[in-house]
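What you see is the complex with one protein chain gone and the rest in place.
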Amino acid sequence: MRQRQPRQNYLGPGGWVWGGSYKIERYLYLLHRITGLGLILFVIIHLVMTTIFRIQGQDVWEATMVFLSNPWFKFGEYLVVVAFIYHALNGLRLTLQELGFGLGRPTPPIYPFTDALRRKRPWTITMIAVIVILSLVILVEFVAGGW
Amino acid sequence: MGTAYLRLVQLVTGVLVAVLLSIHIVLTHLDAIFGFFGVDVAEPTAWASMIERASQGVFVGLYVALLACGLYHAIYGLRNIILEVTPSIKTGRIVTWALIVIGVVVFIWGTYVPVALFTS
Partner (left out) sequence: MSEGRTKRITFRVQRYNPEQDGTPYFQEFIVPSGRGMTVLEGLIYIKENLDSSLTFRSSCRMSICGSCGMLINNYPHLACHSQIEEFHSDRLTIKPLPNQSIIKDLVPDLIPFFDKHKSIKPYLIRQDIEEMENPTAEFVQLPQELNTFLQFTYCIKCGLCLAACPTSASDKPFLGPQALAQCYRYCADNRDEGRGERLPIAGADHAVWHCHLAGACSEACPKGLDPALAIQLLKRRLISQALGFGKRQRPSSVVPPPTETKPKVPFPEFTAKETK
């Protein structure tokens, strides 16, 4: 009988997005990654503008500003601000929880089992509510200030 | 043990970036924020106010600090994501060194213009 290698069954990076129906913290982690990558992309574009286009003098700078007052770019700027708010507040939650603060003590497991993240889920939902409210406030400010 | 220090610096730079970036966003949108309350302020992205800011040491210091903290935070995060996808240890070392080089190059590139405008 030939010795066979077991068949690989890894989900791969697709498993970051969908591995089954889990609770919210798993998707908050995914969104944290996506906003992080989005912010990096924005920083690169922003660095290009404030270095290469700034040092070339007033005409190039003002032409860039006119180019950027396109509504699509304004919407992109709004998305960047929302991404930053989400990444910062979720990052604050992760900082506290990954250092073990705010998770509670180990408790002996009694059925039906609960875990530390489920017990602290009200705080997580509060954080999401704060993010949504701030995003709406900034949306109102963007629209009122001229799109 | 060294990895714990790297992670700790990641957390500290995270907090610093959050604070400095909030200041930066508020300053760049000062006309919109004050306009909401009916106060007229010079537009921060116009050439004149931008040149005035570039000659003040506080702003140059703010931008350089923001760039340094943000770059460290971003490079550490990118390294985590890439290491989770590459399987072997040797690729991991190459990736780490490549990211450090990219970080240093971007930092030098990003600080050149504010310092040049400040000293000119």
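Should a chain be cited, it is by its letter among A and B, assigned in written order, with residues numbered from 1 in that chain.
Heads up, the rule we're going with is that contacts are C-beta pairs under 8 Å (C-beta built on N, C-alpha and C of every residue); 3 or more make two chains touch, one makes a residue touch a chain.
Note that the coordinates shown come from a computational prediction; the quantities given were computed from them, not determined experimentally.
Summary of contacts with the chain left out: across A:Ile40, A:Leu79, A:Ala116 or A:Ile138, the touching residue is A:Ala116. With the whole complex as reference, residues 4-16, 19-23, 25-26, 29-30, 32, 94, 97-100, 103-111, 113-118 of chain A touch the missing chain. Considering the complete assembly, chain B touches the hidden chain via residues 1, 3-5, 7-8, 80, 83-85, 87, 89, 92.
Here, only the chains that are shown with their structure count from here on.
Chain geometry summary: the mean Cα position of chain A and that of chain B are 17 Å apart. Residues 11, 14-15, 18, 21, 25, 29, 32-33, 35-36, 45-47, 50, 67, 70, 74, 77-78, 81, 85, 106, 109-110, 112-113, 116-117 of chain B touch chain A in their complex.
Residues 13, 33, 36-37, 39-40, 43, 47, 50-51, 54-55, 58, 61-62, 65, 81, 84, 88, 91-92, 95, 99, 141, 144-145 of chain A are the ones that touch chain B when the two sit in their complex.
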